[in-house]
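Note that this complex is displayed minus one protein chain, with the remaining chains in position.
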């Protein structure tokens, strides 16, 4: 359950306030030069503390690559093991929470599933896990088969507001001021995928993207192409008419979002992921403890008011892992 | 790519106009009495030709169970193989299509993926494949672990209209009259799942449901709980406050849709699936042939104007397969 | 548990005295012409009743291919479903056995595993299941990547006797006369595999062959290259010295059996499989029933005195499935 992928497999471990996060990326071919700077660039993008809009937790998040590479950073074809030490833990912040179930967190469900949970910072359910995914994605981006592929995500709405960066930031700042949090939508566009990538039936490319995106913490919805809007459309509106340009078959429109029957058609692959508001609030909130007694959970801690903002590089990383997996197939 | 599930695995085959559809359901424990009537009831629900709103293709779709059962229909613990013969094929209807790429179908992408495609009726990309899933789901429903689980789907909107059955039917009839098709949204509610079912990280229950639902033909979007609406909400609105009722911990609201951190919390699991309009239209439409030459595709054939209507038992079947898989884990 | 393979996956079903055997072969690329005669040739090789040395059970074993192929027998890239009806069952022969545990059969262990077992002819534990494997292998042999690969198995000893066909036949005839059965060893040589096929660590080519061969009914041992004899050797005896012939690196000897570190080295791959004597005897034998009461099991039925003889095409089929799986990887 901690492994993702088929040809390119990322297996991960780590609790947010344990000793380290880490993973094993298996299936990388031999002979590929890996650029550590690309890995650091991606992990920096998801790192907390970059602006006042995201949590102040200030870790370096420098991964140590432990295997699978020559001294010159050329892949050996063997699995790449990596770890990132957890250095800034302040676990005292979470002491009281160990006894209380935080609303919309996984404390209660982990207790039901495993009989106990690691309360310090969310444990395995913490979004810190996505650091592992970003590292895996940053390596996968460097595969030769990904050379012409562009994967670009961005936040397109926050709290129901679509607009410029400034307008979206204003919504987040307003929520912060009130000790509240707010949801958002991330859109991702993948270009440079040739037609014929993916699989039918249970291996549909969009179904794999859906599974990948819904694995991201706080994700509540996935749609590709016209998505939910297509459910309100007529067939005559939704049809992507084929045409031929310089011997290449294309479609005039892209309602389909670049995938038909689970297989890429050469048009840009477009999808959107809905993220709920961060469940942690800087307000007191009613809850229960393990015995079901009513309690008050004090609002404190350091958390992002809008998880969608930090999800952008994670969405890209997971999209890269899906696409690279298929391209290696 | 034609196998779904981990503990309970459904592997399927079949082109819509080939000799037969079929599958193998592996992982069913021994000693369970299987009621053939339940299988026939479910296949009847998805069968075409039940009303004027769905295609007139009139097959019996009676599955033949070939293994895994005693003469008294008690499971042996061994895989249940089944087939359904394709009897009503009229492949002449599709002759001309073999040379043309139908918009929003998988003809072109299968050609790019496999170098050829079975043009008669959609081949493997046909929604007839979902018959296999309904059979698998109808067997899985009968597992003892599913005894108290209710899985109920229904169409909640068509062409953007939410309303009564009559109002939704009117939208479909109107589209039919114009030779057009129309999209819709199916909602599914799963009740009776205890807290603690599912897995974190890459095995999240909602991610598996997303993958299952996005595997259904014409699905364009998936959301659970508040879904995309959560992206427009604030944390204070979205919080599901815990409470304790007769010693059982519950939440006052269910914005989360019954799943937190990928694991069920004991509340009803709610999700919605968006379906695009059926791509086949009863109108002439411009397209290209394999060489990219402009052609006119004549509108004919027998197809559902609203695929969401027939998707209802398929959504239920896939939900059952996911839940049963987890319950057996 | 009823699926074999990774890139090329065979999933099977069927009890020996149920309605049908069958399977689904998934992962075959599109555009390959399949020759039905090759399938019939292989199933004929394993068919009972070919000589007086093997059981008189006389079924036609003609598989019906139900999907994955055009009318011209060209693969579509979609899964090939197939069934073989069980026509000659004489289940009366097995009536009494339903209550008794046959020594060295799986009656008792299936009861412990599933709570019941299909007593007619061995049910799922019957060697009739290998018919499915031979069909899968006969299709896989026809893949372009297998064009230059030769897979040849033969019986090299029976009852401890190594010798000519005549000498081995004499051992079997002698056992038959006494109502007894006898074990044997099958050797298989695979030629035409280029260097570099396979995987290290848990995907070692010889480990996959071992798993495949040990899946065959009655198999008790597997060895490759020098095998168990290597355990009695010194390093200086066992070394395969490298040499270069016309620019191609080879080894002067082949103690390694064509595999080093789990990956083929271009030399012939050689392995042997030990088969126990058929457990069914034509003699009365002491046993117990389900309640543990002492009983006498009457010797009758139609069974092969030497299962190694009929295992030859099965060994080849499983070797083909392993090699094809790796070649497609």
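Details
Labels for the chains are A, B and C, by order of writing; each one numbers its residues from 1.
Basically, contacts are C-beta pairs under 8 Å (C-beta built on N, C-alpha and C of every residue); 3 or more make two chains touch, one makes a residue touch a chain.
Note that the structure is a prediction, hence the values are computed from the model and not measured.
Of the listed residues C:29, C:227 or C:268, the one in contact with the hidden chain in the full complex is C:227. Shown as candidates are A:42, A:61 or A:118; the residue that touches the absent chain is A:118.
Residues of subunit A that touch the chain left out of view are 1-3, 9, 11-15, 18-24, 26-27, 29-31, 64-70, 74, 76-81, 83, 110, 113-118, 123-124.
Mapped onto subunit C, the footprint of the missing chain covers residues 1-4, 12, 101, 103-106, 108-110, 112-113, 124-125, 129, 157, 159-160, 175, 180-185, 194-204, 206-208, 210-215, 220-228, 230-244, 247-249, 251, 255-257, 259-266, 274-281, 283, 285-288, 292-294, 305, 308.
By definition in this document, only the chains that are shown with their structure count from here on.
In whole angstrom, the spacing between the mean C-alpha positions of subunit A and subunit B is 26. Centroid to centroid, with C-alpha atoms defining each point, subunit A and subunit C lie 45 Å apart. Separating the CA-averaged centres of subunit B and subunit C is a span of 38 Å. Among the residues of subunit A, those touching two or more other chains are numbered 200.
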